[in-house]
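A single structure is presented below for examination.
Shown here: the complex without one of its protein chains, the others still in place.
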Amino acid sequence: MRPALLLASVLADPQRALSLAGEDWQALLTVARAELLLGSLAHRLDGLALPPAVVAILADARVSATHGRTQALWEAEMARRALAPLGVPVVVLKGTAFVAAGLSAGVGRSIGDLDILVPRTALNVVEHALIDAGWEWVKPDPYDHLYYRRWMHELPPLTHPERDRMIDVHHTILPPTARPTPDAAALIADALPLGNGLAVLSPADMIVHAAAHLFADGDLAGGMRNLWDIDRLLREFADHPDFAETLRARATRHNLCAATARAIRLARRLYETPVDQTWAGRSQVTDGLYLRRLTARDGWGRERRPASRFAFYVRSHWIRMPPLLLARHLWTKARR
Amino acid sequence: MRHGFAVRVGPVGFRIGSEWQAPVAALARLYEGYPAPPDGVADFTVRLEAARPWRRWARPAITIRGDFTLPDTAPLPLAQGLLAAEMGMNLQMALGARRWLLLHASCVERDGRALLMSGHSGAGKSTLSALLGERGWRLLGDEFALLDPATGLVHPFPRPVSLKNESIAVMAADISHERFGPLIAGTPKGDIRHLRPAADAIARMAEPARPALLLFPQFGQTEDLRPVGPVESFVRLTQASTNYVALGETGYAALTALAQGIPAIGVDYPDTASALRLVEALWAEAPR
Amino acid sequence: MNGMADQQGGDGPHGHDAADAPAGFAPTRRRLMLGAAAASTVVTIRPALASTAGSVMNCQVPVPDPKLGAGKWIDGQGRVVDAGSPNAFRPPYRPLKAEEIRRAMQGANFPGADYEQSRAYMAYIRKLQNGMSGFTCYQSLQMPRP
Partner (left out) sequence: MTILYHRPSGMTHVLLPPAPNILAALDAGPADAARIAERLGFAADDEAVDVIAARLAELAQSGLVAIED
């Protein structure tokens, strides 16, 4: 079995780890680390009788995950302190949100930059408040600023030199030029306050956003972790009354039905997520193509399918920017 | 990968994959007698790759990759494959170690007690620890000291010592030829040659030791000794540790205990002979 | 210089040092406690890639960051400007190596560059931010920042 598929099957059912031999472990741990899933795997396998060398590596991964969690929550707190005086709603997204809301998707998760969603009308005041509080632009180039402000769904990235942590301020969850145009106002209106001045998306919006994020990149980088988030969220919210209905309604509202359905089908194939068959529909031929792309890493941790990666790469630009704009953008970058 | 090598150094298991045969052959010779990773599972993976497929043959250059990488690493010529593997292994420790507080320090042991020497690269730590390793001390490591937060003991990491330029001749004077790796010339740090630790140091790589004395050695015009207080010692050690912050409160507790628990002395020395003499004198005075 | 106070911070840190408890108003105690106005009194321990990666890795810094596009020069303050701008310099023809940067930090010139060019390149390198290529390389070269 390909190491990435082995990783997925052990994540889905940790008992399967009890029958693994040395080389299986070597490949599985290497792929887990490369796919940023080692912390999650370490928590899933905690307490099982495994080879000592494996137990030690998994214990290290839990140390890293604990530290990552502390840093992520602290970065969110420092952003909250900088933005609290503005009285603007601040919605935390992705990994930091899962941890802040205590969801199983956050357990052992490796967390990167802080992503926040604010109303589009508040972008300027948020920008100035962050700059006043010590954040600085990562890229000084004016063209990038223009590109970000007009075509992307976020401010150019900011970093805080005291902590070397980056923050991405979004006003919607997909670039405005992308075909599906999510309802940003609804995302913020239905966000759930955490009680400390920050909020997280509603359960259904979290899943829709995770699906949008997975395909928005086009090259599906970090796809296995993204689908693991979706698996954990679906299982956590499965007991909410008629959750499938709520999820379908939100996906429709954000014009992200196709993306959400495909993400759920892929999660089901990869992690055996219990999903309402009628809702996500039967698996399609193209699902297999996505799955091959997602599980392309070899036992040494190397990406193994450059050809298909290129196809997806072009698609990622197309999703972000319609063909006409794509040509101009690439041309501007090349000429500059 | 086409070629592979696996080895255990102290408590850490490494596997190195390479697109060329030469670096792996050189590793096998240099690490002869070292054990393999336990349970057949290495803690860290290093990959020696060609940046572009054709770079395997045309002016081959090694790109160092692995579990942990730095984005700006410069490729090395194939002839420096052994150095590339060493750098890859060091980087995995520097960025990935979590079981111990990692100190960029040399460490030698005598009757169960450890002498730690911390300082910037180029302060002569490696040469000093290699010399002591031939003069009645057991070499625990020339590059990294592994402080166990639970016990306060230092675990050995006896990798082959990386000797640079003049110190190659200093060591070659009275050590038999076959304990040396090949001469690697024209590296960013000049000439490099690796020296295998004494057989005893390799055989006893699982035996930790209790830290007893911490020195901050530095080349200086004249001999000078300066006691270093616990606060300064603590701050300097945080700058010599790549995983202090990542260990959180455990790291804080382990490092404050070390900085408060053992005497620390700044040592300026004009030459190797005076360094050896000063170390032996300071060790004799160190509390039992 | 009192010894190390062993502090554990709760939500707001509450550990403090008994020896400094205010014992009534005396000029020396005042100066001792208030300290020099300008000196910074909080130093945060930063993750140190400094000394180890310096000896561990052989890294390089592209000047300027290729992501900023071709045809860019560097001015005296290290800012990235359009080619041909007044009192700006042509960038180095290849990334600057760790050893060359370390020597330039002590005042030496970069190979093939004069004094002004070298100072301009160093000004650019000093302003590198997390996210720009060369940042970790430069961070690893800096003398330990307490």
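Letters are used for the chains, namely A, B and C, taken in the order the chains are written, and counting of residues starts over at 1 for each.
Keep in mind that, in the parts below, a contact is a pair of C-beta atoms (placed from the backbone, for glycine too) under 8 Å apart; a residue touches a chain by one contact, two chains touch by 3 or more.
What you are looking at is a predicted structure, and each value in this text was computed from that prediction instead of being measured.
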Exercise for review: Could you tell me which shown chains are touched by the chain that is not displayed?
Suggested key: A, B, C
Revision key, fill the gap. Contacting the left-out chain: of C:I45, C:V81, C:M105 or C:A123, that is C:I45
Point to revise | Residue among B:S18, B:T73 or B:T238 touching the omitted chain | key: B:T238
**Study point:** Contact residue for the chain not shown (choose from B:F5, B:W100 or B:Y252)
**Key:** B:Y252
Point to revise | Contact set of chain C toward the excluded chain (per top definition) | key: 1-2, 4-17, 20, 22, 24-25, 30, 32-35, 37, 39-45, 146
Revision key, fill the gap. Across the whole complex, the chain not displayed is touched by chain B residues 231, 234-235, 238, 244-245, 248-249, 252, 256
Revision key, fill the gap. Omitted-chain footprint on chain A covers residues 67, 70-71, 73-74, 77-78, 81, 84-85, 134, 162
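Following the convention adopted for this analysis, only the chains that are shown with their structure count from here on.
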Check your understanding: Pick the pair with more C-beta contacts: B-C or A-C?
Key -> B-C
Check your understanding: What is the chain whose Cα centroid lies farthest from the Cα centroid of chain A?
Key -> B
Point to revise | Geometric centre distance via CA averages, chain C-chain B, whole Å | key: 26
Revision key, fill the gap. Residue numbers in chain B touching two or more further chains are 245-246
**Study point:** Partner chain B, residues of chain A touching it in the complex
**Key:** 21-23, 25-26, 29-30, 33-34, 51-54, 56-57, 59-61, 63-64, 66-67, 70, 300-302
Point to revise | List of chain B residues in touch with chain C within their complex | key: 64, 70-74, 76, 87, 90-91, 94, 104, 119-122, 143, 187-189, 229-231, 234-236, 238-242, 244-246, 249, 256, 259-260
Practice item. Within their complex, state which residues of chain C touch chain A. Key: 44, 46, 67-71, 79-80, 129-132
